[in-house]
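As you look at this complex, bear in mind that one protein chain is not there, while each of the others sits in place.
Let's turn to subunit A:
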Amino acid sequence: MGNLRGKLLPPALAIVFSMLLCGVALVISGANPLSAFGAMMSQVGKGTTLVDIINSTGIYYIAALAVAIGFQMNLFNIGVEGQYRVAAVIAAVVGGSIVLPPGIHTLVIIIVAALAGAAWAAIPAILKVTRGVNEVISTIMMNGLAIGLSAYLIRRDVFGELRGNNIRTAEIPESGWMPGISFGGSGTMFGFIFVAVALGIGYWIMMNRTRFGFELRASGESSTAASAGGVNAKKMVLVSMLLSGAIAGLISLPELLGRDHTFSLNFTAGIGFSGIAIALLGRNHPGGIAFGALLWAFLDKSGLALDNVGVPREIVTIMQGSIVLSVVVAYEVVRRVELAAEQRRVGRELGTVGGAA
C-alpha cells in the first residue's frame, strides 16, 4: 500500500506543482489560467486531437522505453535522438528500394530500423567499453553526426528525390505500409501503436522475469555488487546500449509506416529528448512511462488550442519542463521518507518480536 503511494504521489505532486507554476506564469503574463486550462481540456474532443494524442503517445512511449533501458543501468543514452533519425532514413531508403510481399516488406523495414538504431548506438557503446568514453558525451556527438548523415543520405545525388519544395527518399511501396485503424473524421490511429504496447509488455517481462533483466537492474542499482555477483559489467553496457538503440530505431516507424511512407525534411525531430523526460517521469516503469507519454502527448496536442484564447503555446513547454524538474525532486524526497519509514517499521516490529541481541 505504502509502496503504491510512494510510486504515485511524486508525479501527482509534480503535476499539481507545475500547474500552479504555469498558472502563476499565466497570471503574470496577463492571461486567465482557468480559461487556458479549460481550452486545453475541451480541445481533446475536437477534430482529430484525441487520435493525435494516442498516436503521439505511442511514439513517445517507444522513445521513453529506449531511454529507460539505459537508465535501468545508469546509462544515459542521450543519443536516442540521433539513433532514431539515422534508423528512420535508412529504413526509408531500404523500404523504398526493395519489393517484397506485404507483411514481409513491413517486417524487413522494422528489422532494418532496429538494426540501424542499434548500429548507431554501438559506436558509443564500444567506445565506452573499450576506452571508457562517457556515453553522455559520445551520444551527444553522435546526434550531431546523425543530422549530417541523414541530410547527406537524402541529397538528390545520393538517395533523395525532389518533390515540390521538399527533398525526400523514394516512397515506400504500399506493400511496406502498416495499416492503421480509421475513425473517419476523427483521424486514423497508427497500427504501430500495437507494436508499442507489445514492446511495453516485453520490456516488463524482460526486466522482471529474466536473468538479463535482473543483471541489468542489479548493475544499475550497484555496479560493485553486481560485479561481485558475477555480472559482466562490460557485456551489460554493450547489450543494453544496443537494445536501447534498437528500440530507438523504431521511434519513427509509426509515422513512416502509417502516414509519411518517406523520410523528408518534414521529419519530426526532438522525440528522443522528450523520451528522456518521459522515462524520468515514469521512473522507467512500463506503466509509468505510458502515463508520462500520454501526459506529454496531451500537453503537446491540446496546447494547440491555447492560441485560440490568446495564450502563448509555449506555456506548455514551461509546464513540461517544470513537471520533469519537480518530479525528480519529488521522487527523491519521497524515496528518502519511505526508506526512513521502512527502517522504523522494521525496527518497531523487531522491538516487539525479539529484542534479545
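We take it that a contact is a pair of C-beta atoms (placed from the backbone, for glycine too) under 8 Å apart; a residue touches a chain by one contact, two chains touch by 3 or more; residues count from 1.
One rule holds in what follows: contacts and distances are computed from a predicted model.
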Protein that the absent chain corresponds to, by UniProt name, given "Molybdopterin synthase catalytic subunit", "Nucleoside ABC transporter ATP-binding protein", "Ascorbate-specific PTS system EIIC component" or "Spore germination protein KC": "Nucleoside ABC transporter ATP-binding protein"
With the full complex in mind, choose from A:Asn134, A:Ser222 or A:Thr317 the residue touching the hidden chain. A:Ser222
I'm checking contacts with the chain that's been left out. Which of A:Ala88, A:Met178, A:Val231 or A:Ile247 qualifies? A:Val231
On subunit A, what residues meet the omitted chain? 208-215, 217-218, 221-222, 224-232, 339, 342-351, 353-357
